[in-house]
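The structure follows.
Here the complex is missing one protein chain, while the rest keep their positions.
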């Protein structure tokens, strides 16, 4: 049976990836999951310098979902380099660095640093981050700025470049065209959905920043639709994600054409979910008499 | 205690409305719920002539949500007039007619008919309908067409005019401005979210039209965000809806500024939910020492 | 909405469960072919209630018998005696109850409404024959279950195993028809089973689809007529019936399968 997939020049031993922000920097989840079993492991989003993130509460449970407002807290490149990178040298699994910045310059900076690390196999750019030069709106809310950012990063990054889109990308068609032209290698779809929650007891917003990102099972049918929409408009390979809990959820993404999928929120409630899903996919392929997972990808047209 | 709310020139005895498509034409839900207890009752979407709707399956369960592809099946105005209107004469509750068409002309037609009925208190225009003159895209996916439609209908409708938006309204800011200028009375936000589901067993789309509309608890944090976004941009009164299951959900909508809320999917699993929610709101107001529900509306800024 | 307490529970094999619930109104009003919508719990995942046919009624109690096929029925199978469930019902239109003579044809879990019907016919002394087919030995428990009723049973199984006719229930029915000359006023046929069974039945010789009553399954949102989810195509006419309101019992001739 073949589970190997090629996303442009990035080859994964199987198409199950751990999504950024839901598996730490590796050490935290390693006691529960053999990292070499997954196709790739995405690091929690890193910026060049440490970032403290948002005040609590940072998480709120909704019907079959969670809203998070972690605010991109991270230890910064240097501490990652010292504290976590050595641990990651023990594994063969592909490692994707997820990066962000508050300015194009900050993005460039972390991109260059990550690009220089041998252990990092690909770089995923989170573009759903507040752009302080544009008054705090997300980079993805302005197609032109987004294209600028991507062009800039492509020059700095020789490793496979993954752009991670959110649900409200401005001017999506043009941005997709631009990315193909500039040589972006892979797209990740999708980041969390902007959402709101009110504390009715205290008559206030739950989160200090009012809105927060919705993820988990609740969003699956919406994320799947988004991935589908993007697939219709580009030939770039896609890592699909959003609400995957079980084998069947992952299969839905493959069937509409995602070359790989990432697991996010499910890791919070079951750190070994990835292995069960990989095993579930094997069982399904056997049942359906399919030898190569690539024959499944995009089968539903 | 006062639960009466005024949405422009439409006055409701309480701010709980039954959403279109989830309570039939009244007779179906009446055995389970005293229609005079709710602030208003919205009829299943009607067109001028009968419409058969989509082939089955028409409903699919997702994590804490449902996708529906009813395809706007309805008996048409004439049968409604004969079979259901007489029954509705037995009630005092406000009745909102939900209307749609495949062309502006079809919309006009049903609008005029509904406008002529004394028992109908307001007319809600569902603009998330396929526009056959524009190749089947929804009316709300083209801001200009949408404005045209609204202008046309405003001329035909003397009753309070409600426009029901979906999550992907094109050019929202301009459309909102236009609606204020044209004298739209109320907005309903939101219709279902476009979503996708795959049958992994049969390797096919679940629905014959591929996509279908997601509703229910899963969408609540997204719908609340959408209502919030619209409230920031208009002074029109708003009927908020999306995923309301319990009193607390309704209160979230009031607190961010919705003047009324509508219950949709919850009616499917509990036809008397509205009464429990109304009672729950009363209890909450007593606890919080609030005499008038209007003092709650928009309290969280 | 009604609240009923589970007063009896029993597994039949590993994939069928019989539950008895206490709810006076349903127990007194229900008629064979009608169903209830049962919640799967207080969570919103799964969200919808599940339609289940009524198996029998006794005093203030009614029975359900279901197959565990997915998440909802799995959760229902974990209910215990003493637990309470929310439900709506009795819903839909049942079978006609006054034939001169009747033939009941049930496939798998489709025997549930026919079991109820058979009890009524026993009481009313309507002569009838019950054809019951199972796919495999695993469903043998259903045969044992059905054998509790003092009725003439013709059993078939699609897997070969001792004692029973080997084939589909319609094969068995056809076989029986050839051996018995039907009375002049041909007996009324009632059927419930998988889609394929209805399709084959409609095409059999000497069958008048409009005289056959069938009980359909379909995906349901509400079960009481508001959501229009449960569409089944009308035969020879534009548009759809709605299984929960117009059915679940239809004449075989009026629906497109």
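Observations on the model:
Per-chain residue numbering starts at 1, and chain names A, B and C are given in the order in which the chains are listed.
Just so we're on the same page, contacts are C-beta pairs under 8 Å (C-beta built on N, C-alpha and C of every residue); 3 or more make two chains touch, one makes a residue touch a chain.
The structure displayed is predicted, hence computed values, not measured ones.
Contact with the undisplayed chain is limited, among A:58, A:210 or A:282, to A:58. Within the full complex, the residue among C:16, C:44 or C:131 touching the omitted chain is C:44. Touching the omitted chain from chain B are residues 63-64, 217. On the side of chain A, touch with the chain left out of the figure occurs at residues 21-24, 28-29, 31-32, 44, 50, 52-61, 63-66, 68, 70, 73, 216-217, 245, 265, 267-272.
Along chain C, the points of touch with the absent chain fall at residues 41, 43-46, 75.
What we mean here is this: only the chains that are shown with their structure count from here on.
When the C-beta contacts at A-C and at B-C are tallied, the pair with the greater total is B-C.
We define each chain's centre as the mean of its Cα atoms; on that basis chain A and chain C are separated by 48 Å.
The set of chain B residues touching two or more other chains comprises 62-65, 216-217, 245. Annotation for chain C: residues 44-45 touch two or more other chains.
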